[in-house]
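Note sheet for the following structure.
With one protein chain held back, the other chains of the complex are shown just where they sit.
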Amino acid sequence: MEPIGKKRWAIVEGYIPPTSTGPHPQMTSHETVCVLNVWPCDARVEITVFYTDRGLVGPYRLVVPAERTMHVRFNDLTDPAPIPTDTDFASLIESDVPIVVQHTRLDSRQAENALLSTIMFAGNE
Amino acid sequence: MEPIGKKRWAIVEGYIPPTSTGPHPQMTSHETVCVLNVWPCDARVEITVFYTDRGLVGPYRLVVPAERTMHVRFNDLTDPAPIPTDTDFASLIESDVPIVVQHTRLDSRQAENALLSTIMFAGNE
Amino acid sequence: MEPIGKKRWAIVEGYIPPTSTGPHPQMTSHETVCVLNVWPCDARVEITVFYTDRGLVGPYRLVVPAERTMHVRFNDLTDPAPIPTDTDFASLIESDVPIVVQHTRLDSRQAENALLSTIMFAGNE
Partner (left out) sequence: MEPIGKKRWAIVEGYIPPTSTGPHPQMTSHETVCVLNVWPCDARVEITVFYTDRGLVGPYRLVVPAERTMHVRFNDLTDPAPIPTDTDFASLIESDVPIVVQHTRLDSRQAENALLSTIMFAGNE
């Protein structure tokens, strides 16, 4: 199968809400990056996190297997450092093969949950 | 009319919620791919579905008539296999003529429904 | 000011909900196309509407003044024909100068309103 996607992506609007309502784990507030790798080889992915008032942190490393999709919660990233809740951040996603990236947030701070999803900015390469 | 769109599209963040609230069928939780074909000939469309922990499934075949739009619920795709609910998936949409693709989800698990819609990643061809 | 945008845009996922809740007119269910024209001359815009089971209708004609934004409700388009509620449609937006187009829906069928907004597919020209 022909590759589809880009090697560099940016998610500008990152934020993990500090609280949740509703049943766990489906309704826990979270911030997810979804990756699609249609390529017949694994994709080695590195995520760098940017903050408003301190230096960048990363890379966080992932492997997205060949011909698979992977949905990663930023809540679960811990190495080199967990991402604080209630804090604005942005992220840069870089891969050694073309991938497609999408971003979802479930904000369940209030009983009525808001789900947002956007396709991210794809770099030129 | 001049064509508009691309021949390859990706929807990374696929998920059919397992439950619904509200009147049927409008308020049934669903995951929809919307296709626009402004071309004066039919578009032959193939959808391939990717999972996190098993091999890809497809193609699912559709025909989008000339100068028409078609809104397809992933819930209704059954050949070669239905798409399980409560499971992360991604999809690749390929057409023999340029089309425009958009993605909508109505998540009515809770009484207050969340509707999301995003324009999808368009490949280079 | 340098122009920004494209001359052709597509909105694939069009739908005017049949009912509303909440105070009018802000909370009336609607489907809006937002246009930005940064150019020092008026933009002459034509909208063509596509359906799932009948032929296309249009063009609907608009003028977006120089250096202005215009937010048009599909509910208000009547010439050559009003757009039916509770019906799937798609639209193609064509302008004689580059414009930027965005799409919003307020779905107030239920008391808890869902607002969605997406940036639309921009053609090559």
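Letters A, B and C name the chains as they come in the text, with residue numbers starting at 1 for each one.
Simple rule for what comes next: a residue touches a chain if its C-beta (ideal position, glycine included) is under 8 Å from a C-beta of that chain, and two chains touch if they have at least 3 such contacts.
Predicted model only: the values in this text are computed from it and were never measured.
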Positions on subunit C contacted by the hidden chain, ascending: 1-2, 4-5, 22, 32, 34-36, 38, 67-71, 100-102, 104, 111-119, 122
Touch residues of subunit A, complete complex, unshown partner: 8, 10-14, 48, 50-53, 55-56, 88-90, 92, 105, 107, 110-112, 114, 116, 118-121, 123
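Methods note: only the chains that are shown with their structure count from here on.
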Rounded Å distance, subunit B centre to subunit C centre (Cα mean): 22
Between subunit C and subunit A, distance of the C-alpha-averaged centres to the nearest whole Å: 31
Shared interface positions of subunit A, touching two or more other chains: 112
